[in-house]
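Only a single protein chain was left out; the remaining protein chains are all shown in position.
Chain IDs A, B and C follow the sequence of writing; residue 1 opens each chain.
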Amino acid sequence: MIDKRVTSCAAAVAKIKDGDTVMIGGFGEAGSPIELIHALIDHGAKNLTVVNNNTGSGRVGLAALIENGQVAKMICSYPRTANSTVFPELYHAGKIELELVPQGTLAERIRAGGAGVPAFYTPTSVGTPLAAGKESRTFEEQEYVMERAIKADFALIQAKQADRYGNLTFNKTARNFAPIMAMAATHTLVQTNEMVELGEIDPENVITPGIFVNQIVEVSNPLQESTLVKEGVVYP
Amino acid sequence: MIDKRVTSCAAAVAKIKDGDTVMIGGFGEAGSPIELIHALIDHGAKNLTVVNNNTGSGRVGLAALIENGQVAKMICSYPRTANSTVFPELYHAGKIELELVPQGTLAERIRAGGAGVPAFYTPTSVGTPLAAGKESRTFEEQEYVMERAIKADFALIQAKQADRYGNLTFNKTARNFAPIMAMAATHTLVQTNEMVELGEIDPENVITPGIFVNQIVEVSNPLQESTLVKEGVVYP
Amino acid sequence: MSQQTVQLGWSREQMAQRCAQDIKDGSYVNLGIGIPEKVAQYVPAGREVIYHTENGLLGMGTEPSAEELDPDLINAGKKPVTAIDGAAYFHHGDSFAMIRGKHIDICVLGAMQVSEQGDLANWSTGAPDAIPAVGGAMDLVAGVKTIYIITQHTTKTGAAKILPECTFPLTGQGVVNRIYSDLAVIDVTEKGLVLIELAPNISFDYVQQKTGVSLINALKQE
Partner (left out) sequence: MSQQTVQLGWSREQMAQRCAQDIKDGSYVNLGIGIPEKVAQYVPAGREVIYHTENGLLGMGTEPSAEELDPDLINAGKKPVTAIDGAAYFHHGDSFAMIRGKHIDICVLGAMQVSEQGDLANWSTGAPDAIPAVGGAMDLVAGVKTIYIITQHTTKTGAAKILPECTFPLTGQGVVNRIYSDLAVIDVTEKGLVLIELAPNISFDYVQQKTGVSLINALKQE
């Protein structure tokens, strides 16, 4: 029997090891799997490489994971926020590494990682400092840079609905990186607002097929990052 | 106002020119836009390069387009069918060119064409005759071949529902190549079983966003290729 | 002694309004953060325009009411938005395929510097202590068919932002099509930068003086 449900976020993140690469879904707070991130903070795995579009807000969620010293390197497109000094301080202190990647290149590298494509060419960043040191190549008189796939040991993502096979739907723009990160990780861990029975998600409307999902935990009322930040909450 | 509806298949295909590359959706008859193909036969554009997984059945649809001498070259993965001699006869007579592409490589080349990726690497076909003449390259001790994107002047696809913006849904496995072909063509022409109002397709369940669609014609009761083949119908 | 108020150049709102005149009916448009966002409210009535936001929505609507607000429905600037009837959600891979694959007609962005060749610098001053952050800017300029720039003509200290070469790190090479500044509308062409329109009470010579490269005056009477 296939049943990917687990009973707690702690159980879901238990196998993350020091040095692992962890993709974390979300664009800002939309789609951020905050309970899974907090479970990872409790778990304590260190020296992680984290892939996310940003570097978190306030002192909860991803920002708290960084503040807790668990992240050795961030791969992201936009490590600045108006309301968090966690990343900048560690970055200036030379305590965290940054690989800055254009947002679309980041998405395509993750998608390539999940799709068995080790490298591809893109017009993005040609002639800019972010193309420095990368191979470039001309196809039909236009220059492109070669970009490599990104894979991860784990992906932590947030879904709207899930069934026991791991089929997922998302809510509006909270979908963002989740479907491609689910593909690119060896183990995909999902927190879902709602568990549903097999067949409740119309096969036409499944966004992430269960084959890309390993463990699911139901978190019916997830914390809202922006609310926590407003309240000045610090995790843990 | 954005209104991509046209009143006939003839109007939809009117701008296809001699020598154009035309992607045609469908895997066998599932998803085959048969009325649009028949309109293209009536239209008469010649010397076409056609991209489809197969080469048609019987003497209707894609097989009829080939039999009518309009196709100079097929790009496909499986040009054999149990019930059609149209392609084999022209191929043996040297009257049609064939570019044989593994099915997944065909899909990824089309997807790349739509996604602005000019080339990518794949493990598929390494060490086989279909890798002959292609660049190969080793990443992390595994060998890959470089494949180029495919784009088209036109794509002809079949959908289940469409709205006037061009948002589309599909029926079951008839989805197959349609979403990626819609992305890879300069002009995407759609025959849909049903036109619906804006908002009737839930934004969560749109499979092909309207930005990839140019013209839509409603064909409520499309011909069924297998039925025509059984009846021995010859088009035109 | 009577005082008279004379408008000199365009305000931020007017720059957005001027740019909006060039957004054609039926366009698919991505608006950058800041002044570019304001363009949507000035698109002339009767034109239907579909807004793309790169975090995964085609068919972005106006700001939500308090009841409509959903923190899962935001734009690329992370502000709450709405979705129109006929909208579609998709993931980042598909969203940037849409951008990179040249499916979006127009992108309106801000600028730090624009060069004579249409190079754009708008993501970093290159300062060694700054946290570099690029977001989707490089993807947008590399992939969108037409790039419009809305920018003050000069920096706050009066330095030219339109230059022979950008001194800041580039966002993209030869990507800009048209600049809407507070002083003028300028096209990037193979012949050079062509001034096609002046803001109220602004002279060509004044614009030229504030610009780091020679402008071609398309308004000159032959």
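Following the convention adopted for this analysis, a residue touches a chain if its C-beta (ideal position, glycine included) is under 8 Å from a C-beta of that chain, and two chains touch if they have at least 3 such contacts.
Keep in mind that what you see is a predicted model, and the values were worked out from it rather than measured.
Touched by the hidden chain within the whole complex are the displayed chains A, B. When the omitted chain is restored, the residue from B:S8, B:N47, B:T128 or B:T186 that touches it is B:T128. Across the entire complex, the residue among A:G133, A:P203 or A:P236 in touch with the chain not shown is A:P203. The chain not displayed touches subunit A at residues 1-2, 111, 113-117, 163-165, 167, 183, 197-199, 201, 203-204, 206, 209-212. In the full complex, the hidden chain is touched by subunit B at residues 27-31, 53, 77-80, 87-88, 91-92, 98, 100-108, 110-111, 122-130, 170-180, 207, 224, 226.
The working rule: only the chains that are shown with their structure count from here on.
Path length between subunit A and subunit B in the chain contact graph, taken as the least number of steps between touching chains: 1. Set against the Cα centre of subunit C, the chain with the most distant centre is B. One simple way to say how far apart two chains are is to compare their mean CA positions; for subunit B and subunit C this gives 37 Å. Separating the CA-averaged centres of subunit A and subunit C is a span of 30 Å.
Each of residues 115-117, 203-204 in subunit B touches at least two other chains. Touching of two or more other chains is recorded for residues 57, 83, 89-90, 96-97, 99-100, 142-143 of subunit C.
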